[in-house]
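Have a look at the structure below, then the notes.
The complex appears here minus one protein chain, its other protein chains still in place.
Labels run A and B following the written order; every chain starts at residue 1.
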Amino acid sequence: MSGRILRRVGFFLGIGLLGLFAIIPVLWALITVFKASTDLYVFGPNPFLFNDPPTLDHLVILFKNTNFPVFLKNSAIVGVCVVAITVLLSVPAAYALARLTGGWGERSGMAIFLVYLIPPSLLFIPMYRIVVWLGLANTIWSLVVVLPTITIPFCTWLLLGFFRAIPRVQDEAALLDGCGYFGAFRKVVLPQVWPGIGACMVFAFSLSLGNYIYAATFITASSQRTVTAGVPTELIRGDVFYWSELMAATLVVAIPLAIAYGLFFNYLVGGFRSAEEALTGR
Amino acid sequence: MSVLTLRALSKRYGRIHAVDGVNLTSGEGELLAILGPSGSGKSTIMRLVAGLEMPTSGDILIDGKSVLGIPPKDRNVAMVFQSFALYPHMSVRDNILFPLVARKVPKPLRQPKLDQVSRMLGIEDLLDRRPTRLSGGQQQKVALARALVRDPELFVFDEPLSSLDAKIRSQARAELRELHDRTGITMLYVTHDQIEALGLADRIAVINQGRLHQVGTPRELYMDPADLFVAGFVGTPPMNLLPIDDDTIAGLRPEHLRLASTASAAGDYALDLEVTVNQLEYLGSEWLAYGTVHSGLPEQGEPQQVIARLPAGTEPPFSTGDRCRFVGTHQDVRWFDRNTGKRKPAAVGAVA
Partner (left out) sequence: MNSSTIAPVEHAREEGLLARLGRALDRPQVLVWLMLGPAVLYIIAFVGFPFILAIALSLSDATIGDPSLDRYVGLANFAAVMRQDAFWIALRNSLLITAASIGLLLVLATAASELLVYSFRGKRLFQVLFILPWAMPVSLAAIAWLWLLDSQFSPVDWVLVQLGLLGPGSPLGPFSHLYYLGRPWLGIASLVVADVWRMLPLATIIVLAARLSIPEERFQQARIDGAGFFRILFRITIPALRPMLIVAILFTSLLIIGEMGMVEILTRGAPGHATQVLPYWAYLKGIQSGSLGQGAAIALFLFPFLLVAAVLALRAAYRSPEA
């Protein structure tokens, strides 16, 4: 009996520690957002407590007196466009790789993986030149064009797993029931991978939002900045850090994304599961 | 009522001949089984007929017209898959209606067809459920309904009973046969289970390693196997196959290997064997006696093993370890050419 109790205690201790590790910076950010500046920059008293009453001033300042709303809007536009491009390109590609290329498709999981060996940190310098050539420098459209290089390989790989989890006889049954090859994909297979597409959209959105290296390299005009490069460059003025506003910006972006991820967590695990099985050839 | 014809049909995957020059014609409205061990090419034949694969050479005709250039959706061949392949994201109703929707059958025509097939299969109560919440037997009926709803010219079954529980399998088999008799649609039934094939089919095509070995009624296959493969494959336990000389093999069904004391025809036997009984199995309806041949065959390496089937009515008049005389009549013994494996009329120097 005591062994079981010990196990339970150990289990929840582990869960607790993991959770704590994940949220400590976020927790500290949360406290910071609502602290009055007079309470924030003092030594001595417990920094986790509100010694002065909590305030919404910092959130108000963030939205009223900074370019943050513009960053947010730019990020949203970039994110939505990148997600759309990613889904349009990687869903059919993943299906084609999962189904129609036969033996060659078996190794496609690995081939996609190798694209990751050429990461943004290697590409950002030539990419900067391409963006200049395309006349997109200093606009959010440079990110819309370039960020799918990160999301397409990843989403194709993840979707490959989702498509492989749908048995091939489903397509064949559809063919015999009167669908063409494309019809079988659209009417029978596609409706079964919506959770996978949802998981990919969340992933693509957060990857496009989170990318820093391209955002910092391509865009210098404040009105075109996105959250990821705009917040650190404009809410930090030299040595002056607007900490509460910075933390507010962080949380405003992170919490909705985390909830979206949380909703798709199990699908994401499921997608990775079949994608991994495809990769290791099980 | 359609006639399916396969003409020198071949399918190669790289160097493997999955299907190798098969010629086969179904009767009109016939239930034709394709029987073979796994990897024999029977499933490939089915996929070729359905249009899911293209043959390397040869032709497939339905009612005398080649269907080779026709994509699966326009072939009007219905298929019931081993796993049933119901669409999990649709209700049973939408599953059954799907072939009509995909073929753009006008809406007013759909409902009567749905009613008709669901009544025929007794699944009216399941229409609003999801396929994942059905039992194996129910899923099979839905799969049948989905195949039937569009009046296919040809029905193809891919081992549809193998994913059912053993208990309901014989019932499902009877229902399938009844369905065939009621609809009269030509059916191609692929299986590795000879009991299924023998019990269900009008005729059976036995296939192995891509080649067609024999086509015939279940009785013809059993009584007159065309070659050694069919003799060894059809029947449980299979035919006793005993080498007589360099050219000849004698085949004898276990139930035709009789104790000399109970055999009717005295004296003139095609086979006359001294057998030591190693093992006796009681199977309820019959006994199986496993033995080793001591004499009655030319000495050729290892001693031959035989199986005899005895009616269960009485205890066998011998027990394990006894040495008995078993015989087979000329009428019962089948002769095979040892080199080609094919049947031949009679042994020349049969054993005395």
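By definition in this document, a residue touches a chain if its C-beta (ideal position, glycine included) is under 8 Å from a C-beta of that chain, and two chains touch if they have at least 3 such contacts.
Predicted, not measured: the structure shown is a model, and the values here were computed from it.
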Of A:A93, A:L136 or A:I219, the one touching the omitted chain in the full complex: A:A93
Option from A:A36, A:A84 or A:A254 whose C-beta touches the chain left out: A:A254
Contacts of chain A with the absent chain, listed as residue ranges: 11-12, 14-15, 18-19, 21-26, 28-29, 32, 40-41, 43, 46-48, 88-90, 92-93, 95-97, 100-101, 110, 113-130, 132, 145-146, 148-149, 152-153, 156, 178, 180-182, 206, 209-213, 216-217, 227-229, 231-232, 241, 243, 246-247, 249-250, 253-255, 257-262, 265, 268-273, 275-277, 279-282
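Here, only the chains that are shown with their structure count from here on.
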Whole-Å gap separating chain A and chain B, where each centre is the average of the chain's CA atoms: 55
Chain B partner contacts - residues on chain A that touch it in the complex: 167, 169-170, 172-180, 183, 187-188, 191-192
Of all residues in chain B, those that touch chain A in their complex: 50-52, 71-75, 77-79, 81-83, 85, 87-89, 98-99, 102-103, 146, 150
